[in-house]
Structures are given as structure tokens and as C-alpha cells.
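Missing here is one protein chain; the remaining ones are kept as they sit in the complex.
The letters A and B name the chains in turn, as written, and every chain counts its residues from 1.
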Amino acid sequence: MNSLSVYLTVAAVLFSLGLFGVLMRRNLIGMLISIELMLNGANLNFMAFNRFLAPEPAVGQIMALFIMGIAAAEAAIGLSIILALFRRLRSINVERAQRLRG
Amino acid sequence: MMEAAATSGAYWLRLIIGLVIVLIFSQLNALFLVWLERKVAGHIQVRLGPMEVGPHGLLQTIVDGIKLVGKELITPARADRILFVIAPVLVFTPVLVAFLVLPFGPDLIIRDMNVGLLLIFAFSTFSVLAILVGGWASNNKYALLGAIRSVAQAVAYEIPLLLSVMSVVLMVNSFRFSELVMAQQRVWFVFLQPVAALIYFICATAETNRAPFDIPEAESELVAGFHTEYSGMRFGLFFLAEYTNMFIVCAVATSLFFGGWHGPFGFSFKIPGVVWFLAKTYVLLYVLMWFRWTFPRVRFDQLMNFSWKVLIPLSMLNLVITALVLKLI
Partner (left out) sequence: MSGSFVIDSLAHAVFWVVVGIVFAGAALAVFPRNIVYNVLGLILCLTGVAALFLYLGSFFLALMQLLIYVGAICIAIVFAIMLSRPLHLEVPKRRMPKLAAGIGAASIFFAAIGAVAWKTAWKPAAERGADWTITTIGHLLLTRYALVFEVISLVLLVAIIGAILTTGFSRRLSS
């Protein structure tokens, strides 16, 4: 609990699980969920470095807030794209969306 | 933060006693509110309400509770069993956490956290989630529709709620409940920020799914909304959580806008602060119940329009004006 490497390991596991999810899943929303896991792993990394190494505690927290804001923006756009795709294809299986022509 | 915990025995004893008292208080309060609601409803409708059990029907809720406990717990056939059972438990968690930071009196805050106000709003999202889980796990179209509408409503009204609260926080420069109440020693904030108080109260009504915003659980719409399939004590848990939620929301309104534990203009007339606090909270609760039997139910699209097109611009304007006034004066 008081060592940096524990937090870095947890963050690495989160990121790897997210990466595995993005590679394996065919459901578009499932991919989005895995991407959120990866972002959280990165966030945890920033906060861990902020606690143990940073000269100023506020810097890491600002960075973490920034990442949360980016994740919110990305989830909003991603979900609206998924819904638009669903309306066209009636399915959110990513393998149905293979044609590049509109 | 963890290393700063005090280790004295008195500190822990106070924490544990505070937690026990708060737990008992929240249950008694919910029972009392159910009785109060029925009495208020009765008197507004020119009838008496429960009168049989106990003096003026005071023990009616307890008897009803016993009846509810004795009812059969029906789980629908293809419902998701784990989620179906978890939902009523999950809806209670934010309620109990919020009691930790409420300022009942000058020395009667269990943990006066630096970000106490934010804690209440952060944990209220769990009750929204619990409604969604309960509605989905019931495997019932009407329950799911009721749950979706409830979540849409909660999300839409959460924004002007937070914005109006931010106007007050801007004035006091702190999220701490004790400082928010101490700043109202001379003048209550309802006189300095009437728009914010009004917006907060409307949004609080919508957040707790009370009339006139009670589409998700109304008896005449969608069977019974998201708790259609819940019977017995599970339904009782949803019910109790709703009333305790009402209390918390009114308690926050008292602390933020109506002076908390102070008497009017700082004169307390030797009455202890906790009595003032509870009196004001119960008056606000009475007003909340009054709304239910006065206004007709708002249609869902009217509800959403009102939030997104009226309340959010108004609360943003209020925030900007507050910031300008604070900066220039």
C-alpha cells in the first residue's frame, strides 16, 4: 500500500485487461468499455506517480482530471457513433461494419 | 490521508456511536415520514388519514412494515436473480453515506469532511444505478421503461442541481458543511440566492422521484414503474430509501439555503441547534409532500424540456451573475 510498484502493477493489469478486451470483443460497446479500462489504468499510473514522486501534489491530480474529461468526451462521441451505426446496420457487431462506402 | 487518522479511543467511540445513532435515526425517520405523508395526504383531501392503530395512527407504519415482511418474496421467472436481489440493497448505500456529513448541530457532524457536499452528490449516482439495475433485472417491459425514464430524469435534473449548489459554494469558497452553515449566521442564503434555492428545490423534487415528477413510479403510469416486480420487504427497501433520500435532500437544502442550525438572524432563543435544523428540515419535507397533492403530474417530454431548456440556462446564468457580483463587489 505504501510502495509505488504495487500501484504500477495494478495499473498495468488494468491496461492489459483492457487491451485484451479491445482485441477480442466484437461488440462495439464492449470495445468502448475496454477502452475505459485502459484509460483508468493510465489514470491510476498518473496518480501513483503524483503521490510518490511528484514535486507538487496538484500536478498529478490536474492530469488525472484532464484524462477523466477526455474519457467523458470520448465516451460521448463513441456512443453517439455507435447509436448512429446501429440505426443503419441494426446491429452493433463490429464485423458488420466492414464496407467503407457509405 | 490514511496516515492522518487519529488513534485515540474517544475519537473512535464517537465515530461508532455517531454511526449507530444515525442508522437508528434514519430508520425511525423513514417510518415517521411514511406516517406523515399519509396524514398530510388525508388532511389535504379533507379526510383524516390513519387513526386506528396507536394515537392518531402513529403505529400504522410499524404495523404495515410487519405486514410487508410477512409477504412472499416473489422473484419473476426469467429475472436475473443476483441483480434482482442486489438492486434494493444498492439503493440504500448513498443514503447511509450521506448521513456521515450532514451538519445536525455545531458539534454534531460525524465527519466534517473538506469535500462533504461533493460526497453526497457523488454517492447519489449509486441510487440512480440501482434503479436501472432493478428495472432491467425484473425482465418486465414496464419496469425497464420506468427505469429508463427515471434515469433520464435523474441525469437531466442533476445538472441544474449541481450548478445551483455551485453558486452557494462560490459565495462561501468551501465545500465543507460546517463552513457553509457558519457563513449564514446573519443572513440565510435563501435571501441572497433565491433563484438558486428555487432551482435546487425543483431539482431535488425531481431527483427523489416525487410528484409532480414521479412518472417513473406513478401508480397510474406504467403499472408501478421500476418497482413493479418487487414484493414484500424488497419493495419496502425501495420505499424506505426514497423517504430517506427525501430527508437528505431537504437536510442539504436546510444547510445550504436556510441557515442549518442557526436560528433566524442569529438569535437562537436558547434552543439547541439540532432542534432548529430538524424543524427546518421537516418543514421542507412537509412542503415536499404538499407538492404531491397539489400539482398534477408532469408529462415526460415536458419534464425533459423544462430541465434542458429552462433550468440549465437559468442556473448557468445564476452562476455567472454570482461570480460577477462576487468579483466586482
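A few remarks follow.
Heads up, the rule we're going with is that a contact is a pair of C-beta atoms (placed from the backbone, for glycine too) under 8 Å apart; a residue touches a chain by one contact, two chains touch by 3 or more.
What you see is a predicted model, and the numbers here were worked out from it, not measured in a lab.
Of the listed positions B:Leu28, B:Leu48 or B:Val155, the one in contact with the omitted chain in the full complex is B:Val155. Where subunit B meets the chain that is not shown, the touching residues are 1-2, 5, 7-9, 80, 83, 113-115, 118-119, 121-123, 125-126, 128-129, 132-133, 136, 144, 148, 151-152, 155, 158, 173, 175.
Residues of subunit A that touch the chain left out of the display are 1, 4-10, 12-21, 23-27, 29-30, 32-34, 36-37, 40, 43-44, 47-48, 50-59, 61-66, 68-77, 79-84, 86-88, 91-93.
Here is the rule we use: only the chains that are shown with their structure count from here on.
We define each chain's centre as the mean of its Cα atoms; on that basis subunit A and subunit B are separated by 33 Å.
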